[in-house]
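In what follows, a single structure is set out as structure tokens and then discussed.
Right after this comes chain A.
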Amino acid sequence: MNALDIRGLTLRLPATARPVLDGVDLTVGAGETVALVGESGSGKTLTSRSALGLRPAGSTADGSVRVAGTEVLGAGPAVLRALRSRTAAMIYQDPRAATNPLRRIGDFLTESVLLTGALDRAAADRRAAELLDAVGLDASVLDRYPGQVSGGMLQRVVIAAALMGDPALLLADEPTTALDVTTQAEVVALLDGLRRRYGTGLLFVTHDLGLAAAISDRVYVMYAGRIAETAPAAALFDRPRHPYTAALLAATPRIDAPAGRLAAIEGQPPDLRAELTGCPFAARCPLADDRCRTEAPRPRPAPGAADHLTACHHAERLEGSAANV
Partner candidate 1 sequence: MSAVLTRRPVLSRLRAGRAPLQAVCLAVVALVVLAAVLAPWLAPADPNAVDLGSALAGPGAGHPLGVDAAGRDTLARLLIGARTSLLGPLGVVVFSTVGGIAVGAAAAWRGGWLDSLLSRSTELVFAFPGMLLAVLVVAVAGEGLLAPVVALAVAYLPYVSRLTRALVLTERERPYVAAHRVQGQSAAQILLRHVLPNIAPVVLAQSAVNFGYALMDLAGLSFLGLGVPALTPDWGRMVFDGQSAVQHGYPLSAVLPCVAIVLTVVAFNVVGERWADHVSGRNR
Partner candidate 2 sequence: MSETPAGAAVLEVSGLCRSFGPVTAVDRVGFSLPAGGSLGIVGESGSGKTTTARIVVGLDRADAGTVTVRGRERTAAVRGRAARLARAREVQMVFQDPYLSLDPRIGVGAALRETLRLHFPGRDHEGRVRELLDQVGLGTRAADALPRQLSGGQRQRVAIARALAVEPAVVVLDEAVAALDVSVQAQVLNLLADIRAETGIGYLFITHDLGVVRCVTDQVVVMRSGRIVESGPTATVLADPRHAYTRLLLESVPHRGWDPERIAAARRAL
């Protein structure tokens, strides 16, 4: 059973001309690390939040979102409470915003499982101690307040708190963006170790292609509310078949590239207030023709690779252009 199974998720907001999410298909297998890459406004955060049954006020959703086999779309409050306290957990970008500065870290860890009655006091304390050890902190932080520990330590606490209910699915929304690069490595190493140890499916939402390549088994690239391309990490970065993926790779400043101008993508992502006909990337794409502007491309598999899907009419023309990460 997959940890997360999203099928044809379409999300509409009031006063927008096009859906903010348009037919998103995404799966995270048990114990698998999947990266969801996109720029701001691409819909990557909306997609990950939908797995917790969190939707913007006034939105309407179609499709299906299943977490460990349970349908989340349209589920009642009792199902959602059970889902959020046990089956799925989320780690946010800013650990300071995710913790209450006036509550001890120990209380923060055990609060959710105690409130829902998932564990009793003694079991909750045991689990908290075990997880703190797993994230490399000693039990002395239990009595401290969030303001008394560093950002990196607090993010470990938040990760430990997310694992308290032994979730099948862990959603990490830019969990390392607010951290220093060396701390980022630690947090990533930690997440990876915990995923292996507890068999948790991990959906890692990020804007950083390099990070996605480094840590994930499979990658989804989102653009304007649609999945542009999905493939195993190595295939996606070696042989991108979507012009947007290729352009994003070329636009990323890298330490091993020669100094000088970057291959910038001109223009802006499409506005939510404007209707979209055809491919959302057409206006910025060097390969775009009349067909791209009128007919939205459906995801198609690459020859001989059923798990490499690309929503582009001209995917074949990108074959052979390689980008290394």
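Basis for inclusion: all candidates are chains of the complex that A comes from, given by their letters.
By our rule, a contact is a pair of C-beta atoms (placed from the backbone, for glycine too) under 8 Å apart; a residue touches a chain by one contact, two chains touch by 3 or more; residues count from 1.
Quick caveat, the model's predicted, so the values are computed rather than measured.
Colleague: Looking at the complex, which candidate is in contact with chain A: 1 or 2?
Modeller: Chain A touches candidate 2; the others do not touch it here.
Colleague: Name, in rising order, each residue of chain A that touches candidate 2 in their complex.
Modeller: Residues in contact with candidate 2: 39-40, 151, 180-186, 188-189, 192-193, 207-211, 213-215, 234, 237, 247-248, 251-255, 257, 259-266, 268, 324-325.
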